[in-house]
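A single protein chain has been removed from this complex, and every other one stays in its place.
Now for chain A:
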């Protein structure tokens, strides 16, 4: 009977048995470091931190089960195959057999990551949750210049660009965009899909630079995985709109780098022409014929389309497709820029605005070929410009800076354009991701915006029987934040003052009647006495309630008060600074 024994050096239990270092993992899997890195990235395996690092603090530890999981991955075999194949190619080249090398390169084995995506994200919602990083990475690579040194090919960059445009077209079409924030790093967008908030960052239209401290090989592996993921997600999303994916775009528009516009037209066209297409498919047998015919159809449809009028098309689309459920927010966003026509000047961030404006229901055009309408169109309501002074000014339109659009989008109302006119420094661009009430400090411009929002809401929803004051009161409460004891005291003080003033008035009346003036002096002192009284009353009230509480609750209450005090102190600090700045400026 063979005795069951443990091989020398293998631990039985504990942290030593559960975690292994990177070198041990490499030996176990029999791969080299690059391959191991790629596998980990693609499989989603990351190093852990055990409580006790058996081999030292300077090693990277992986869980034994993760490594065992890697070992059973068929992609590992595929990678090894590719490696051996490349050895063959290298051998052929070394033997000066160019013909063979070329032949071999054409039949190189490839791999696909579809199965891994299905494994890592079993449901669509899981994939949506992980979409942040994916989108940011793909958007980044869409603007990077191709480089031989980093093994970044032109084809790859174009693919990324295409994917980003498809995603943006979908979000525009479904009006899923909610927040935009322009920062130094780039432009942050937040959209909401199926209850998931997806945030991503897009770089500015500036030439990106390859830095020394970034390992681009690793980033490229991530990109590979994320490209596939985004392609599948786009497919699913377009599928839900009954639009064929991958989209076949008008080549003329593509050449003019107006991809987004072309895509939006494609979506609108294909969703309108869906009823017609199946007939075409059924008639012809071969696939290539099919495609040509459908392409022709599409091109016809697109020419038939009136120039970019998403407003009009919306009704048509709603008839043909299944009803796209719209919730309150989507409706608000859809109608934000309704009936407004925008024209973008050349120096304005075109791609970003071409994405944002249709997402909120507006119609856009720009300078250049293939644009829906020209600069001298009469019905343009707003001309977006970023120069210090506008050249030729049309009187029928407003010339604004691009920040106006972003601020309107964040506030969900059309803000007054006076502050954003050409040549002025616009008011500060606030971040929509910050909850002002929670911070306790509301910047001035935010308050202005709030008042405007309240005003807009008043006009839009006239409340019967409810006066304007009631609407203002909750707003006031919001402004004030938490009701504190000091405010109570103030309120009491005010009341007392009012009472005192009334009294004084009566007294004065009496005075006039009796014509004696000595009564005035004691009134004043009484007032002063009543003020501390108010404070005392407030204090007494507070004491009463604290006495009734249990010790635990009292301690909690005191802790809460300390927290509030800290917040107030920081807010006061900010206000003092503001005062100082104002004084310094004036």
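The rule is short, and it goes like this: a contact is a pair of C-beta atoms (placed from the backbone, for glycine too) under 8 Å apart; a residue touches a chain by one contact, two chains touch by 3 or more; residues count from 1.
Here is the rule we use: contacts and distances are computed from a predicted model.
Novice: From the list "Ribosome biogenesis protein NOP53", "Phospholipid/glycerol acyltransferase domain-containing protein", "Transmembrane channel-like protein" or "Exosome complex component RRP40", give the UniProt name belonging to the chain omitted from this structure.
Specialist: When "Ribosome biogenesis protein NOP53", "Phospholipid/glycerol acyltransferase domain-containing protein", "Transmembrane channel-like protein" or "Exosome complex component RRP40" are compared with UniProt, the left-out chain turns out to be "Ribosome biogenesis protein NOP53".
Novice: For the chain left off this view, which of A:27, A:112 or A:451 is in contact with it?
Specialist: A:112
Novice: Looking at A:172, A:270 or A:401, which residue reaches the missing chain?
Specialist: In the complete complex, the chain left out is touched by residue A:401.
Novice: Quick one: which of A:206, A:395 or A:548 touches the chain that's been left out?
Specialist: The one listed residue touching the chain not shown is A:206.
Novice: State which residues belonging to chain A touch the missing partner chain.
Specialist: Within chain A, the residues that touch the unshown chain are 41, 44, 46-47, 49, 57-61, 65, 69, 110, 112, 114-115, 117-124, 127, 130, 132-133, 136-137, 140, 144, 181-186, 188, 199-201, 203-204, 206-216, 218-219, 222, 231-232, 235-236, 239, 245-246, 291, 347-349, 386-387, 401-403, 425-426, 428-431, 433-434, 441, 443-445, 574, 577-578, 581.
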